[in-house]
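Everything below concerns the one structure shown next.
With one protein chain held back, the other chains of the complex are shown just where they sit.
Going in written order, the chains are labelled A and B, and every chain counts its residues from 1.
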Amino acid sequence: MAEKYKLLKDAIRLEIEDFTFPKKEYRTARHDTVLPYNWALGPTWIRFFDGLKEEKILGTRCKKCNKVLVPARTFCPICYEDMEEWVELPQEGNVETWCLVNYKYYGQVKKPPYIIAQIRLDKADCSLTHFIGGFSLSDLGKVRNKMKTVSRVKAVWSKEKHGDIYDIAYFKPV
Amino acid sequence: MGRAVAVIGTGQTKHGRRDDLSYPDLVREAVKKVFEDAGITLKDVDGVVYGSMPSMMEGVAYNHFYFADALRVVGKPLLRTETCGSTGQSVAHTAIHWVASGMADVVLAVASEKEHEGDAQATMMTILEPFLQVVIGGAPLAFSLQSREWMGYYHIDDDKAREAASIVSVDSHNGGLANPFAHIRVQLTKEDVSTAPIITYPVRLYDVCPVSDGACAVIFASEEKAKKICKKPAWVKGMGFRGEEYFIGDSNKAVWQSTIEASKEAYKEAGITNPLKELDVAEVYNPFSYQELMFLECLGLCPPGEAPDYVIKGTFSPGGELPCDPSGGVLCTNPIGAAGLIRVAEAALQVTGKAGEHQVEGAKLALSHAMGGAEQFNGITILGSEL
Partner (left out) sequence: MAEQKEKPRKVASMGMVPYEMALGPTWTRFFEGFKEKKILGTKCRKCGRILVPARPFCPRCFEPMEEWVEVAQEGTVVTWSYVNYTYFGVTPDMIPVIGATIKLDGVDCGTGMWTQIGGFDIKDFELVTKKVKVGAKVRAVWRRKRQGNFRDIDYWKIIE
């Protein structure tokens, strides 16, 4: 594990594991690139994440095209106008698409298997990317059959809140 | 060169520490301004060119995706160009080629950086592979090594180079004070600069650019569109760009071939035979005051080895024969990806008389320039008020 990782590991919540490459017959140089980041959230996303801390999902509405987008945006991508009207959205919605992730890659935020989905919350004009959970994923065959019956899901909140997207733990089928 | 191309609008954010905005919103600030300045709408735009430093700088890979909304790229073609420090010039050149070729009439060029969100030096070191060219010292080391190579090659006295570099720093910082967009706006004396803490000797604190957040947007248009839409277009008179080898020791960095050849190409295209006399203002890429001395020589603005003499007698200072970096240059404002494009924007402001407090009186022909990599790429764009 790169020495530089130790300089940062206490500043962030994600666990980074050490990585071993498969053995190679030719000479190589092993190197980890480790870089620190400090992203400015801006007023829109500060307010969106504060909403999550209070178990609210907030979107913004464009006064020109009237679309409500979530997560909240500073400006409408189509009209380019500021989206100044804030809307508290219902926490239930339809599953537009889903996928079971069953392989590992470096830096994954969740241990597989897990389900990622596009969820269209009621009253929103776009879908939100998040996890679907609340049931066992150990038998993949059973998951497929279960998901055939799922059309609506509802947000389940994490007990501990940090003001990030994982304050919503996952969406469970209703 | 193809069809004639002009700058019909520029937009810059207030550069500096912009924790008040998320990165996409910062990009949008510049894009909104350029549309207002050019007086056009999105449907007039045929394509978008975007560039910034390597994505590791702010941690979001290929950030033209992240900025797709802010760049108004939804439904438009996009080209991404990056060449490290010379990204801004490469972005401008890509946009100019696009319009000059006849494949587009109006192209939006944007470049940005938000360096307070990452560690600029640590990121820049990743352009060197980690098993051969391993250095401690970042960009300041690379350019200090180059500066001393130049001083050694031309037998320039340390004290003389120090005095000239201090004058460059003072002039640039005075420019920053006259530029409302500049990041660093402080009054400095030669004494302040010469005795500041050492960063990578001979470079001291005020010989180095700041860590800045900022974005710049420029709109290029064909001759027909420019004459129809814009009251005062800034015409592209010439361009040049050259690259060099990867290994730092492979070329003589005192006689900097990429800068020399790129500027020759630009002057030839622009029909300039005596740049010092014919240019009215030069926006030279100057993240390091010592390096500006080298650029003045390699851009053909003064004889090789004599930049300190010319600087000391005031040739490149405000009111001199060829004022350099009246905007404050990179020494006052360095959102790296945008810095090269800011030079183009500033050159355009100068030749169209829109530079406000830092306007060089009667400027008609301006040079803009940027350098990238570990002294590997140099790009130049010359703008003029006449076609």
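Just a few scattered comments:
Throughout what follows, a contact is a pair of C-beta atoms (placed from the backbone, for glycine too) under 8 Å apart; a residue touches a chain by one contact, two chains touch by 3 or more.
The structure presented is a predicted model; accordingly, all values stated were derived computationally and were not measured.
Shown chains touched by the undisplayed chain in the intact complex: A, B. Of the candidate positions B:Asp69, B:Glu82, B:Asp105 or B:Asp119, contact with the hidden chain is made by B:Asp119.
Checked against the full complex, the candidates B:Pro180, B:Gly249, B:Gly271 or B:Gly356 give a single residue touching the omitted chain, namely B:Gly249. From the options B:Val27, B:Ile40 or B:Met56, the residue with contact to the chain not on display is B:Met56. Subunit A meets the missing chain through residues 2, 4-5, 7-9, 11-12, 14, 16, 19, 21, 24, 26-41, 43, 46-47, 86, 106-107, 164.
Interface residues of subunit B facing the missing partner chain: 19-20, 56, 59, 117, 119-122, 125, 129-138, 140-141, 144-146, 148-149, 151-152, 197-203, 245-250.
Just so it is clear, only the chains that are shown with their structure count from here on.
For the pair subunit A and subunit B, the distance between C-alpha centroids works out to 38 Å. The touching residues of subunit A, counted against subunit B in their complex, run 29, 31, 33, 35-45, 73-75, 77-78, 80.
If you check the complex, the residues on subunit B that touch subunit A are 18-25, 28, 32, 42, 56, 58-59, 68-70, 72, 74, 114, 116-119, 122-123, 126, 129-131.
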